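On to chain A.
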Amino acid sequence: MTPSRYFIFCLRLLLRQRREVALPLFFFLIVLSLFPMVFPAKDLPSLAPAVLWITALLSILLSLNNLFREDVEDGFLTQLLLSPAPLSSLIAMKLLAHWIAYVLPLFIALPLFGLWYRVPTENLLVLASSLALGTPSLLILGAIAAALSAGLKQGGILLMLITLPLATPILLFSLTITDMAANGLSYTAPAYFLLAMAIVSASLGPLVISASLRISIS
Partner candidate 1 sequence: MIKHYDSLKIFYPLAGRLMPWFGWAFALLGIFGLYWGLFLAPIDAVQGEAYRIMFVHVPSAWMSLMIYAVMTICAITILLRRSKIAEYWLLSSSSIGASFTFLTLVTGSLWGRPMWGTWWVWDARLTSELILLFVYLGIIALGNAIPEKRKAAQAVSMLTVVGSINLPIIKFSVDWWTTLHQPASIFRAGGSAIHPMMLTALLLMAASFTCYYFWLILWRVRIQIRENKQ
Partner candidate 2 sequence: MMSFLEMGGYAVYVWSAYGVTLLVLALNILTVFLDDSKTTAP
């Protein structure tokens, strides 16, 4: 299977499972709705970026729970290993499809978030760009953990425990962006840092993930 055909295949699969694909988005919206209920309205604008990022972090990690499970259990992965295209290129395609299916909807939910938390549009744009820069490395980091814990009984909670501490830099750099923007400072430095992390993880991540999957099915 060539990478491009595999990409189409992954997208079709996700489209067929759209009811399941919507679940992390529901989770995202429900958790976002909890904070305005418990915090006074005047605190919400200052909490907004952190709440958005932590909620996005959790819902993305939730979506990764079943990323490789079925492929490992029904032997599809062993089949992929036999295809002439390198496994890492196929995994890169799978992750791209995953990002489109699970992370892109978060951006579409952003206007609603802005409405709930009274975030002005220009701040929403900054938040959106921080998400765009941070989520690729987050997804890849989580996918490494998903590959290592694929096929384990406690896989879901392990995925969280492994990824969350390692994800702190992504969280902190993203919130630095929104923080500096809110104070009228130039936020190019943390933005470039996140971009660098995204590039490094996009180029090395698929290799690490395919090696991790090989360990998991060995």
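The criterion applied here is as follows: contacts are C-beta pairs under 8 Å (C-beta built on N, C-alpha and C of every residue); 3 or more make two chains touch, one makes a residue touch a chain; residues count from 1.
Regarding candidate selection, all candidates are chains of the complex that A comes from, given by their letters.
What you see is a predicted model, and the numbers here were worked out from it, not measured in a lab.
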(request) Quickly now, which of 1 or 2 touches chain A in the complex? Give its number. (result) 1
(request) Flag every residue of chain A that touches candidate 1 in the complex, lowest number first. (result) 141, 144-145, 148-149, 152-154, 158, 161-162, 164-166, 168-169, 172-173, 175-176, 179-180, 190, 197, 208, 211-212, 215-216, 218
